[in-house]
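What you see is the complex with one protein chain gone and the rest in place.
What follows is chain A.
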Amino acid sequence: MFLPGDWRENPNSNSNLVSRLWDHLLLPLLPLSLSSRSLQNPKSPNSTLIGASMGTLGKAIYTVGFWIRETGQAIDRLGCRLQGNYYFQEQLSRHRTLMNIFDKVPQVDKDAFVAPSASVIGDVQVGGGSSIWYGCVLRGDVNSIRVGSGTNVQDNSLVHVAKSNISGKVLPTIIGDNVTVGHSAVLHGCTVEDEAFVGMGAILLDGVVVEKHGMVAAGALVRQNTKIPCGEVWGGNPAKFLRKLTEEEIAFISQSATNYSNLAQVHAAENAKTFDEIEFEKVLRKKYARRDEEYDSMLGVVREVPPELILPDNILPDKSPKPSQ
């Protein structure tokens, strides 16, 4: 008797678990006219139909539930009092994913993915199909940051801008289209042109220019005002020219940007889900967890996997579309 669409929105599963337990324990005891819907939100408009059938018993149980919850909260407060100064009260998340600095407002395209744990602050523009992954910080407080379309800035990266450097130049950070910026990269006041590749853990200091199809190897530290020419790989600390890129590798860079923008859409859909949808899919997943396709086909049973649990197959290997050029 689950009605997932009507579950209350809660930030965690606590009360939900309780309500589910109630469903299991109490519902068999209740008369059929009392559905869990009328128990949980008796005032919501769509329950008025059933609400008419919610009798005195339902109201009584609702009131008793309220008393028990109050008791629980009182016990919680007592426990906190006993813990004294050491007790920590949890707060709502105050993390701002998009945040403005006075009048500098981040502009994010509606097709871009910005992870909820990323912070995009100040004068930042993010183009369509781009993705800002978990834990990234794009801080455009003293100057501007431009991120082109189809670009991905992977987990825990930092993009910042220079207010003043030794030569007194003021530098924005410009990242072109279809750029791949690897995990934990640090980009500070630099220019990365279209279809460039910045490897994992690379650090790009002020005034660095990575030209089109340029590549910074993983763990490289590129020093001030270095120019990485088209189609070269630089690596090491400080970064030096290593070799030329092959044609395949150049093709791989744009392929990886495409893959990432496909992947980002999956993550964006998952992260945008409301509490109700998350709980609903949890139940669905539990239901389908024990289903094995081979076993079912042996029995001659065809079972549909619910559409919510199917990922688009363009994120699977060898199935993603090739880049347009």
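Following the convention adopted for this analysis, a residue touches a chain if its C-beta (ideal position, glycine included) is under 8 Å from a C-beta of that chain, and two chains touch if they have at least 3 such contacts; residues count from 1.
To be clear about the criterion, contacts and distances are computed from a predicted model.
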item	value
Chain excluded from display, named as in UniProt, from "E2 ubiquitin-conjugating enzyme", "Origin recognition complex subunit 4", "Trafficking protein particle complex subunit 6B" or "Gamma carbonic anhydrase-like 2, mitochondrial"	"Gamma carbonic anhydrase-like 2, mitochondrial"
Omitted-chain contact residue, chosen from A:Val147, A:Val161, A:Val181 or A:Ala257	A:Ala257
Of A:Lys227, A:Arg243 or A:Lys273, the one touching the omitted chain in the full complex	A:Lys273
For chain A, the residues touching the chain missing from this view	1-5, 8-15, 17, 41, 43-44, 73, 76, 88-93, 95-99, 105, 107-111, 114-117, 125, 127-129, 133-135, 149-150, 154-156, 177-178, 182-184, 200-201, 218-219, 235-237, 254, 257-258, 261-263, 265-267, 269-278, 280-285, 287-289, 305-312, 314-315, 317, 321, 323-324
